[in-house]
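The block underneath contains the structure these notes are about, expressed in C-alpha coordinates.
Of the protein chains in this complex, all but one are displayed in their positions.
What follows is chain A.
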(Lines give C-alpha, C1' and ligand atoms only; values in the text may rest on other atoms or scores of the structure.)
Protein backbone atom coordinates (compact mmCIF):
# COMPACT_ATOMS: atom_id res chain seq x y z
CA UNK A 1 0.00 0.00 0.00
CA UNK A 2 1.52 3.21 -1.02
CA UNK A 3 1.88 5.95 1.50
CA UNK A 4 2.64 9.26 -0.15
CA UNK A 5 0.47 9.61 -3.21
CA UNK A 6 0.30 12.45 -5.68
CA UNK A 7 0.94 16.05 -4.81
CA UNK A 8 -2.61 17.10 -3.79
CA UNK A 9 -2.61 14.45 -1.07
CA UNK A 10 0.70 15.65 0.16
CA UNK A 11 -0.54 19.17 0.50
CA UNK A 12 -3.62 17.91 2.24
CA UNK A 13 -1.48 15.96 4.62
CA UNK A 14 0.48 19.04 5.51
CA UNK A 15 -2.57 21.00 6.43
CA UNK A 16 -3.85 18.11 8.42
CA UNK A 17 -0.53 17.74 10.09
CA UNK A 18 -0.57 21.33 11.15
CA UNK A 19 -4.08 21.08 12.39
CA UNK A 20 -3.87 17.87 14.36
CA UNK A 21 -0.22 17.65 15.22
CA UNK A 22 0.44 14.25 13.72
CA UNK A 23 3.52 13.72 11.62
CA UNK A 24 3.17 13.11 7.91
CA UNK A 25 4.09 9.49 8.33
CA UNK A 26 1.45 8.91 10.95
CA UNK A 27 -1.14 10.63 8.79
CA UNK A 28 -0.27 8.41 5.88
CA UNK A 29 -0.65 5.30 7.98
CA UNK A 30 -3.97 6.46 9.37
CA UNK A 31 -5.17 7.32 5.91
CA UNK A 32 -4.46 3.79 4.81
CA UNK A 33 -6.42 2.48 7.69
CA UNK A 34 -9.27 4.85 6.92
CA UNK A 35 -9.40 3.67 3.36
CA UNK A 36 -9.34 0.09 4.47
CA UNK A 37 -12.19 0.60 6.89
CA UNK A 38 -14.32 2.60 4.51
CA UNK A 39 -13.62 0.22 1.65
CA UNK A 40 -11.93 2.89 -0.36
CA UNK A 41 -14.77 5.33 -0.17
CA UNK A 42 -14.44 8.91 0.84
CA UNK A 43 -16.51 8.70 3.97
CA UNK A 44 -16.78 6.33 6.88
CA UNK A 45 -20.05 5.12 8.33
CA UNK A 46 -20.95 3.54 11.63
CA UNK A 47 -21.44 0.16 10.02
CA UNK A 48 -17.90 0.21 8.76
CA UNK A 49 -16.62 0.53 12.28
CA UNK A 50 -19.02 -2.08 13.56
CA UNK A 51 -17.46 -4.66 11.34
CA UNK A 52 -14.17 -4.61 13.17
CA UNK A 53 -14.03 -7.97 14.87
CA UNK A 54 -11.80 -7.10 17.76
CA UNK A 55 -14.21 -4.40 18.77
CA UNK A 56 -16.94 -6.94 19.35
CA UNK A 57 -15.71 -7.92 22.77
CA UNK A 58 -15.30 -4.37 23.98
CA UNK A 59 -18.02 -3.41 26.47
CA UNK A 60 -18.11 0.24 25.47
CA UNK A 61 -17.89 -0.20 21.73
CA UNK A 62 -21.05 1.74 21.02
CA UNK A 63 -19.83 4.74 22.91
CA UNK A 64 -16.51 4.60 21.13
CA UNK A 65 -18.14 4.42 17.74
CA UNK A 66 -20.50 7.24 18.64
CA UNK A 67 -17.58 9.38 19.66
CA UNK A 68 -16.32 9.30 16.12
CA UNK A 69 -19.58 10.64 14.80
CA UNK A 70 -20.10 13.26 17.44
CA UNK A 71 -19.75 16.76 16.10
CA UNK A 72 -18.54 18.06 19.41
CA UNK A 73 -15.29 16.22 18.92
CA UNK A 74 -14.53 17.79 15.59
CA UNK A 75 -13.30 21.00 17.18
CA UNK A 76 -15.61 23.09 15.04
CA UNK A 77 -18.14 23.95 17.72
CA UNK A 78 -20.84 21.81 16.23
CA UNK A 79 -23.38 19.76 18.08
CA UNK A 80 -25.30 16.64 17.33
CA UNK A 81 -24.11 13.64 15.43
CA UNK A 82 -23.48 12.89 11.81
CA UNK A 83 -24.02 9.81 9.75
CA UNK A 84 -20.72 9.72 8.02
CA UNK A 85 -17.32 11.29 8.47
CA UNK A 86 -14.45 12.10 6.25
CA UNK A 87 -10.79 11.52 6.85
CA UNK A 88 -10.28 14.90 8.42
CA UNK A 89 -12.81 14.20 11.14
CA UNK A 90 -11.38 10.75 11.66
CA UNK A 91 -7.97 12.22 12.16
CA UNK A 92 -9.28 14.91 14.47
CA UNK A 93 -10.82 12.35 16.76
CA UNK A 94 -7.63 10.33 16.70
CA UNK A 95 -5.63 13.36 17.68
CA UNK A 96 -7.12 13.24 21.13
CA UNK A 97 -4.98 10.19 21.72
CA UNK A 98 -1.64 11.66 20.92
CA UNK A 99 1.00 11.62 23.56
CA UNK A 100 2.24 14.94 24.90
CA UNK A 101 5.42 16.16 23.29
CA UNK A 102 8.58 15.98 25.31
CA UNK A 103 9.02 19.58 26.19
CA UNK A 104 5.77 21.38 26.57
CA UNK A 105 4.88 24.14 28.90
CA UNK A 106 2.54 23.77 31.82
CA UNK A 107 -0.12 25.65 29.93
CA UNK A 108 0.05 23.37 26.94
CA UNK A 109 -0.09 20.40 29.22
CA UNK A 110 -3.16 21.78 30.93
CA UNK A 111 -4.77 22.51 27.59
CA UNK A 112 -4.14 19.02 26.36
CA UNK A 113 -5.53 17.66 29.58
CA UNK A 114 -8.68 19.67 29.18
CA UNK A 115 -9.11 18.57 25.59
CA UNK A 116 -8.77 14.91 26.47
CA UNK A 117 -11.08 15.17 29.42
CA UNK A 118 -13.57 17.05 27.25
CA UNK A 119 -13.53 14.08 24.90
CA UNK A 120 -14.31 11.75 27.78
CA UNK A 121 -16.98 14.09 29.04
CA UNK A 122 -18.64 14.17 25.67
CA UNK A 123 -18.69 10.41 25.63
CA UNK A 124 -20.65 10.39 28.86
CA UNK A 125 -22.87 13.38 28.25
CA UNK A 126 -24.99 11.95 25.48
CA UNK A 127 -27.74 14.53 25.48
CA UNK A 128 -25.31 17.38 25.39
CA UNK A 129 -26.78 19.45 28.15
CA UNK A 130 -23.40 20.17 29.68
CA UNK A 131 -23.83 17.89 32.65
CA UNK A 132 -23.57 14.18 33.22
CA UNK A 133 -26.80 13.28 34.93
CA UNK A 134 -27.37 10.31 37.17
CA UNK A 135 -29.05 8.38 34.40
CA UNK A 136 -26.22 8.95 32.01
CA UNK A 137 -23.66 7.91 34.58
CA UNK A 138 -25.64 4.81 35.40
CA UNK A 139 -25.65 3.97 31.75
CA UNK A 140 -21.88 4.32 31.60
CA UNK A 141 -21.31 1.97 34.51
CA UNK A 142 -23.84 -0.51 33.19
CA UNK A 143 -22.07 -0.66 29.89
CA UNK A 144 -18.74 -1.13 31.62
CA UNK A 145 -20.06 -4.03 33.59
CA UNK A 146 -22.17 -5.42 30.78
CA UNK A 147 -19.55 -7.90 29.79
CA UNK A 148 -19.16 -9.22 33.24
CA UNK A 149 -22.56 -10.83 33.09
CA UNK A 150 -23.46 -12.14 36.43
CA UNK A 151 -24.13 -9.10 38.53
CA UNK A 152 -26.15 -7.04 36.22
CA UNK A 153 -27.90 -3.75 36.49
CA UNK A 154 -28.44 -3.52 40.21
CA UNK A 155 -24.81 -3.39 41.11
CA UNK A 156 -24.13 -0.98 38.32
CA UNK A 157 -26.78 1.34 39.69
CA UNK A 158 -25.28 1.07 43.12
CA UNK A 159 -21.83 1.90 41.92
CA UNK A 160 -23.01 4.77 39.80
CA UNK A 161 -25.00 6.18 42.68
CA UNK A 162 -22.04 5.99 45.00
CA UNK A 163 -19.90 7.70 42.41
CA UNK A 164 -22.37 10.52 41.96
CA UNK A 165 -22.61 10.96 45.70
CA UNK A 166 -18.89 11.24 45.85
CA UNK A 167 -18.74 13.87 43.14
CA UNK A 168 -21.54 15.83 44.71
CA UNK A 169 -19.97 15.82 48.12
CA UNK A 170 -16.60 16.83 46.75
CA UNK A 171 -17.86 19.53 44.45
CA UNK A 172 -20.78 21.00 46.26
CA UNK A 173 -20.29 20.06 49.85
CA UNK A 174 -23.13 19.72 52.32
CA UNK A 175 -26.53 20.02 50.76
CA UNK A 176 -29.88 20.57 52.36
CA UNK A 177 -32.38 17.78 51.87
CA UNK A 178 -34.42 19.60 49.29
CA UNK A 179 -31.60 20.79 47.11
CA UNK A 180 -31.07 18.93 43.93
CA UNK A 181 -27.79 18.17 42.32
CA UNK A 182 -28.19 18.41 38.60
CA UNK A 183 -25.25 16.46 37.40
CA UNK A 184 -21.52 16.57 36.91
CA UNK A 185 -20.40 19.66 35.08
CA UNK A 186 -17.22 19.75 33.10
CA UNK A 187 -15.31 21.67 35.75
CA UNK A 188 -16.28 19.17 38.40
CA UNK A 189 -15.34 16.38 36.07
CA UNK A 190 -11.89 17.91 35.74
CA UNK A 191 -11.60 18.11 39.49
CA UNK A 192 -12.50 14.57 40.33
CA UNK A 193 -10.21 13.11 37.74
CA UNK A 194 -7.25 15.13 38.88
CA UNK A 195 -5.67 12.01 40.28
CA UNK A 196 -5.37 10.31 36.93
CA UNK A 197 -2.70 11.77 34.76
CA UNK A 198 -4.81 11.88 31.67
CA UNK A 199 -2.29 13.46 29.36
CA UNK A 200 0.06 10.51 29.72
CA UNK A 201 -2.43 7.72 30.18
CA UNK A 202 -4.74 8.51 27.33
CA UNK A 203 -2.47 7.94 24.42
CA UNK A 204 -1.73 5.45 21.71
CA UNK A 205 1.67 5.01 20.22
CA UNK A 206 0.82 5.88 16.66
CA UNK A 207 4.23 5.72 15.15
CA UNK A 208 4.76 2.12 16.07
CA UNK A 209 1.98 0.95 13.84
CA UNK A 210 3.03 -1.69 11.47
CA UNK A 211 1.72 -1.25 7.94
CA UNK A 212 1.76 -4.98 7.36
CA UNK A 213 -0.69 -5.38 10.19
CA UNK A 214 -3.04 -2.94 8.55
CA UNK A 215 -3.12 -5.06 5.46
CA UNK A 216 -4.73 -7.91 7.30
CA UNK A 217 -8.35 -8.18 6.57
CA UNK A 218 -10.07 -7.66 9.86
CA UNK A 219 -13.09 -6.09 8.32
CA UNK A 220 -15.67 -8.02 6.35
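Everything that follows uses one rule, which is that contacts are C-beta pairs under 8 Å (C-beta built on N, C-alpha and C of every residue); 3 or more make two chains touch, one makes a residue touch a chain; residues count from 1.
Convention: contacts and distances are computed from a predicted model.
Per its UniProt entry, the chain excluded from the display bears the name "Sodium/hydrogen exchanger", taken from "General transcription and DNA repair factor IIH subunit TFB4", "Serine/threonine-protein phosphatase", "Coatomer subunit alpha" or "Sodium/hydrogen exchanger". For the chain left out of this panel, the touching residue among A:36, A:81 or A:185 is A:36. For the chain missing from the display, the contacting residue among A:46, A:61 or A:139 is A:61, taking the whole complex into account. Not every partner is drawn; the one left out touches chain A at residues 30, 33, 36-37, 49, 52, 54-55, 57-61, 64, 68, 94, 97, 99-100, 102, 120, 123, 133-135, 140-141, 144-145, 148-151, 153-155, 157-159, 161-169, 172-175, 177, 179-181, 192-193, 195-197, 200-206, 208-210, 213-214, 216, 218.
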